[in-house]
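A single protein chain has been omitted from the complex, and every remaining protein chain is retained in its original position.
== chain A ==
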């Protein structure tokens, strides 16, 4: 269904805000153009500030592409705004406080990514413990022939897993690891009553009782650097950290120190404090697995995201219930 310029003007207007460096995965332009009249400052030669001011009166909905920051300053240029549609798993880049103050609804990526991120987290955990990436390097470099048997890894089955943040992604991770005979415990802002896993009120307590921590929580002021020196000490020398949340959840400098000094067992990281920069000390380590913020990149997640984003927008413009409105506290 090609949108002709004539028809496009009758589609609801949708402001699109995107940083040029956000992967195209998060911006499905032709699918959106089939339903909405896109207002994209990057397609205009006009400076963003004046583009926004000019279109402001008609902008009720805004699509935030990927991790493009939506600040209170931007929001202040859009007095008619009622809806922000997020298109990434996290929304720490959106000023949620300001949205709440203004009565602007924010929709999330819902379940679109949960399975893929959970799969990735489990994959990273197995990789760190069983040295898959390191073993693969060993074979490809010819070392199996010249150096002999590869050093032993650590068993996963039966280990104690601590899930930090038992939201949609954390729950999917837990469900998978139960099948490996792992015991699951978690920490979260609030205890979840109907959940069969042990609850700990602090990350330190959780770390003390875990062999591995899987970070699945969102990044907020409260969770920033929650994995700090104390938590890493509590986790111990054999402990493993897997991070599929946000780089900011971890005191990265401290983690590097712990790894370099052998004070922690290993780490599987998909996110970093200052992407795409990754601490170079990690490149030489066999007990570390590094991924380029890739946990959501499958065709299925892409389709699910598109359906959810378009579904939320169509519901909004038809005055129907939204599919994945966030509870802004």
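Assorted remarks:
We take it that a contact is a pair of C-beta atoms (placed from the backbone, for glycine too) under 8 Å apart; a residue touches a chain by one contact, two chains touch by 3 or more; residues count from 1.
Basically, contacts and distances are computed from a predicted model.
Per UniProt, the protein behind the absent chain is "Hydroxyphenylpyruvate reductase"; the candidates were "ER membrane protein complex subunit 3", "Ubiquitin carboxyl-terminal hydrolase", "Phosphatidate cytidylyltransferase" or "Hydroxyphenylpyruvate reductase".
Among A:41, A:90 or A:123, only A:123 touches the chain that is left out of the view.
In the complete assembly, the contact with the undisplayed chain comes from A:133, out of A:133, A:220 or A:306. For chain A, the residues in touch with the chain missing from this view are 20-25, 115-116, 118-120, 122-124, 126-127, 129-133, 135-140, 144-145, 148-150, 152-158, 175-181, 275-276, 278, 283, 289-292, 294, 297-302.
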